[in-house]
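Working notes, beginning with the structure itself.
What you see is the complex with one protein chain gone and the rest in place.
And then chain A:
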Amino acid sequence: MKQDYFSANNIKFIDYKDIEILKKFLNPNGKIMSHKRTGVTAKNQRALANAIKHARFIGLLPFVVK
């Protein structure tokens, strides 16, 4: 993913409920992929990390995949 996924798809607000999108940015262990790998802009990467953390808290995404 070289281009910013969110600006390419015209997503202005990254929602914690949208787990199908958030899952794309997790590695097989359930960790958040690095900025380098995602190619997302710095601003969106911060928002993405927050959204993933909210989704984890409410039980939609795992903290770790064993």
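Side notes on the structure shown:
Quick note on the criterion: a residue touches a chain if its C-beta (ideal position, glycine included) is under 8 Å from a C-beta of that chain, and two chains touch if they have at least 3 such contacts; residues count from 1.
What we mean here is this: contacts and distances are computed from a predicted model.
Its record in UniProt calls the unshown chain "Small ribosomal subunit protein bS6", which is the match among "Helicase XPB/Ssl2 N-terminal domain-containing protein", "Chemotaxis protein CheA", "Small ribosomal subunit protein bS6" or "3-methyl-2-oxobutanoate dehydrogenase (2-methylpropanoyl-transferring)". Across the interface with the omitted chain, chain A contributes residues 9, 11-18, 21, 54, 56-63.
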